[in-house]
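Heads up, one of the protein chains got dropped from this complex, but the rest are sitting where they should.
To keep things simple, chains are lettered A, B, C and D as they appear, and every chain counts its residues starting from 1.
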Amino acid sequence: MQTVTRETLLDKASALLASGEVSRVLGWKKGEFAYDVTPAVFESAEEMEKDFVYDIFSGANFSKYLIKETAKEGKVLVFLKPCDSYSFNQLLTEHRFDREKVYAIGIPCDGMMDASTVKALAPEGLVSAERDGDNLVIHTLYDGDKILPYADNLPDRCRHCKSKKVVAYDEMLGENGDVVDSHRFDEVAELEAMSEDARFAFWQNELSRCIRCNACRDVCPACTCEKCVFDNPKSGVENKAISDSYEEKMFHIIRAFHVAGRCTDCGECSRVCPQNIPLHLLNRKFIYDIDRNYGDYMAGAEEGSRAPLVNYKTEDPEAADVLERGDK
Amino acid sequence: MQVNESNIVANEEFRPKIVAFCCNWCSYAGADLAGNNRLAYPADIKIIRVPCSCRVNPMFILRAFQRGADGVILCGCHPGDCHYTSGNYYTRRRMAMLFSMLNYLGIEKERTRVEWVSAAEGAKFAATMQDFAEKVKALGPNKRLEDLRCKQ
Amino acid sequence: MEKNKTAALREQILRASGVNPKKCMRCGKCSGTCPAYDEMEYHPHQFVYMVETGNIEPLLHSESVYKCLSCFACVERCPRGVEPAKLIEALCAAVTRPQGANHMTPDDIPALLDEDLPQQAIVSALRKYMK
Amino acid sequence: MMKKCPVSALNTVLTALSGVAPLYLPVNGKGKDTRAKYTKYEDGMIYSTALNTVRSAKDFFFPQTENLVNFKVDGKNIEIIDPREEHEDFILFGVRACDYKSFDVLDRVFLSEPVDSYYASRRAHGIVFTMACTRPAETCFCTTFGIDPSEPQGDVSCYMTETDVYFDAKTEKGEVVLAKLGDLLADCEESTVNEQKELISSRMKALPLSSLSTEAFGGDKLDKLFDDPRWESLSESCLACGTCTYVCPTCQCYDIKDFDTGHGVCRFRCWDSCMYSEFTKMSAGQPRLTQMQRFRQRFMHKLVYYPANNDGLFSCVGCGRCLASCPISMNIVKVMKTLSEEAEDNGSK
Partner (left out) sequence: MQRIGVFVCWCGSNIAATVDVHAVAEAAKLEPGVVFSTDYQYMCSQAGQNMIIDAVKEHKLTGLVICSCSPRMHEATFRKTAANAGINPYMVEIANIREQCSWVHKDMPTGTEKAIILAKAAIAKVHLNTPLTPGESKVTKRALVIGGGIAGIQTALDIADAGYPVDIVEKEPTIGGKMAQLDKTFPTLDCAACILTPKMVDAAQNENIRIISYAKVEEVGGFVGNFHVKIRKKARFVNEDVCTGCGLCTEKCPQKKVPNAFNLNMDNHRAIYIPFAQAVPKVAVIDPDYCNMLKNGKCGVCAKVCTAGAIDYKQEDQIIEEDYGAIVAATGYNPISVEKFDEFAYSQSKDVITSLEFERLTNAAGPTAGKLLRPSDGEHPHTIVFVQCVGSRCASCAGKGKEYCSKICCMYTAKHAMLVRDKYPDTEVYVFYIDVRTPGKNFDEFYRRAVEEYGVHYIKGMVGKVTPENGKLKVQASDLLADRQLHIDADLVVLAAAIEPDKSARPLATMLTASMDTNDFFTEAHPKLRPVESPTAGIFLSGACQGPKDIPETVSQASAAAAKVIGLLSKNTLKGNPCVAQSDELMCNGCSSCANVCPYGAITYVNKEFRMPDRTTKVRRVASVNPAVCQGCGACTVACPSGAMDLNGFKNNQIMAEVDAICK
């Protein structure tokens, strides 16, 4: 199996930039520390040589940036990990960007770290972290090095990876994987098995932390409205900040509903939440309900597929039956 | 004297606020038929006319709870009978998803309901409303999706 | 008093049987189908009609109540779901439980009220005297 | 006179403190987020020694939402109601030096004329116990802004070693509170924490961001910085969420909105973010049309506009919260470092 390294990507991108096939590259730019990698647009091989990184923190999903990037002149190269490629397809389905202006390179992925996950493992004085074979090595300021199994310490979205298959690309680097079952609905099922009261307490604790910073919405590749209803004074639900425990519930229910059937479960919402609210559990609930009641559906698996909430079957179950199934 | 006493009791009794969204062609007509036939149901239920059950946005339902509703029921034509062919099929999916989500967040599932009532089912309309109002009343006031600012 | 008693009896029979005789459209299919028809003085459709109109006394003294075979053919075939056999069964029960005959109805209570009488006593008496 | 108690007796002290006034302190969270957040003290709670709370301490003086006035509508009559309740004293325990400094930044905004009475009232009733940072994080750069975490200010400043907790009253308010604790605290020499102070200072010097300089910034750098072409590339991946502004201890922008409650109107203010496209929108539109302009606004405000109006004081305290929470890891440090570099060839864009 060909291993995809920073050098592989760099060579590929440099060649495409040199040939004029693409004029820009959407890639990860190194930061101050190991974990603060920033999505960036590179315009030359030199820039990339200097700042491009590809390591365990190259987790950001670039798909949504394509809306902005394809509006510009020239073609843009984008690297798509499996989960990014689902968002890519979903955005295409919704006519959100011009496919002709993108050169997509698929890259395999076996799980990416993110800042909050690693920081949780070393809360005080995290210097850097890297992967060493099957291990994650964390260097700290005060407590020396920590060596932990890599796979077991991945963030939730990667531990419960839905697919290792890149579903859209012009060129695949490395070997493409398959759709996998990693029990991503287990946690939803656990919540469903709780009593109404317990579920309420759980979500009350989680959602009450929301500060309405909108990071979940702004990073979400399914949230691409010209103007979000929550920003639109005419919508009747516009609000800038939490004012009452109702508001954040309203915000998250509506947001989850709006992306229901369109959410590709990329997990960016939970990754970016500064309050560590497990927002993916809301979206996954919808996906789980859709799969159980209307047949398996994976948004973005196929370009042009019809999302379940803008579709129906005459023999669909009644709301009461769906409720019964979701409350064990 | 006795009248006054019973009045006080009645005032203290919890009276739920219930919003019923009814599609114009079937359920609203069914409600009218219940009226024609003088089939009583609790006055706690107030009907909002919409052209089709598929007009009902989840935001309306959350809004109702925010503003103090204790229960929301959505009525439409029977599946297959939608005046607009398919509206209620979309409704069925949307509301199944929404209500399932509300319940997932711990909101009592008896507070929400979807019911198909045809223009000919005045009796069913009245019976459904009676039953829904009783269930909501038994649950007591909506605390889990309330907006304290809207409480008087 | 007599009228009250009959009404109470009727009520009791209807409640015990769960039958609503008003649903009957007098088609006579129950009697048409009844295998014990010839044994009976009053026939299934008459049971329904007589209970409905409150003319129950003759039924109580008729052998007919014991002639029903409980084959439930009338229940099966009644187009309106009246279930005559259940009504006859309830009538039969009312006759065969002589102790159960009501000595008192809730309407009798106001006359018996006494200031010193604990309310519980009235309730328990009513329970005792109402089967 | 400095006072101390053994670490094992801290909970007894906290309980006593909570008897003086409601006490808020960092406690590790329950549920999915176990990081520290300010929590109202109840018996048995454990003080979290985590360096920073997720949200800053500004919440206590400038809450995210605050009702300003209510209008009650009855028929065609409108009644105006002031929803404020009398504030009582409260104690904030465990505030870090950077957060304490942020109050200074906020004070200059809210306590200058016209005084914001909502904020002023809260400030007047708050008693702040600061805590020296024994284990500063890699994201800390408070020293860049002249803050010394070994000498935290506040009504009482505290130090924590492995064995003892030290309390040093800095104000009269602080003295009064400590006095109420009576013999729960033992007297000790001020020099006993010197070793601790030195440790902190040396650790601060070893941090990766210790060399970060404000040299290129300040009230007089407006012309040089405003049109710098590098703002474009710095802001290009910004999502326009408000995370940085909401976790920031010094961001103080707010919006005033009306909420129709059905039987009246509740006028409240809530935090707003200069990152939002709707920010300060006026009838003629918003003054900053692109995300680059909005992004630039935030950093120019912290590093240029604010110092220009406030005797050179920067409105960043180097707490590092935004470094940890930005979804795309763009932050003030990267901005400062990039803009401090001499532009290689101006106009590369």
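Quick note on the criterion: a contact is a pair of C-beta atoms (placed from the backbone, for glycine too) under 8 Å apart; a residue touches a chain by one contact, two chains touch by 3 or more.
In this text the structure is predicted, and so the values were computed from the model without any measurement.
J.: Could you list, sorted by label, every displayed chain in contact with the chain left out?
T.: Missing chain, whole complex, touching shown chains: A, B, C, D.
J.: Touching the absent chain in the whole complex: find that residue among A:V22, A:C228, A:I242 or A:L323.
T.: Only one listed residue reaches the unshown chain, and that is A:C228.
J.: Residue by residue, what part of subunit C touches the chain that was omitted?
T.: Its contact residues with the unshown chain are 23, 25-34, 37-38, 43, 45-46, 73, 77-82.
J.: List every residue of subunit A that touches the chain not included in the displayed model.
T.: 71, 93-96, 224-229, 232, 234-236, 258-259, 306-307, 309-311
J.: Since one chain isn't shown, list which residues of subunit B touch it in the complete complex.
T.: Residues touching the hidden chain, for subunit B, are 17, 19, 24-26, 28-29, 31-36, 38-41, 43, 46-52, 54-60, 63-64, 67-69, 77, 80-87, 90, 94, 118-121, 126, 150.
Everything below uses one rule, namely that only the chains that are shown with their structure count from here on.
J.: Please list the single chain whose C-alpha centre lies closest to the global protein C-alpha centre.
T.: Of the chains present, the most centrally placed is A.
J.: Name the chain whose C-alpha centroid is farthest from the C-alpha centroid of subunit B.
T.: D
J.: Quick one: report the Å distance separating subunit B from subunit C, using the average Cα coordinate of each chain.
T.: 40
J.: Could you work out how far the Cα centre of subunit A sits from that of subunit D, in whole Å?
T.: Each chain reduced to its C-alpha mean, subunit A and subunit D end up 30 Å apart.
J.: Please report how many Å separate the Cα centroid of subunit A from that of subunit C, as a whole number.
T.: Result: the chain centres lie 71 Å from each other.
J.: Please list all residues of subunit B that touch 2 or more other chains.
T.: Residues 147, 149 of subunit B touch two or more partner chains.
J.: Of all possible chain pairs, which ones touch?
T.: Chains touch in the following pairs: A-B, A-D, B-D.
J.: Provide the residue numbers of subunit A that touch subunit B in the complex, in ascending order.
T.: 188, 191-192, 196-204, 207, 229, 235-237, 243-247, 249-250, 253-254, 256-257, 260, 282, 285-286, 289-290, 293-294, 308-314, 316-323, 325-327
J.: Once bound in the complex, which stretches of subunit B touch subunit D?
T.: Interface residues on the subunit B side: 67-68, 147, 149-150, 152.
J.: Once bound in the complex, which stretches of subunit D touch subunit A?
T.: On the subunit D side, the touching residues are 29-35, 37, 50-51, 54-55, 64-65, 135-139, 203, 206-209, 233, 236-237, 239-243, 245-247, 255, 257, 259, 268, 270-273, 276-278, 323-331, 333-334, 337.
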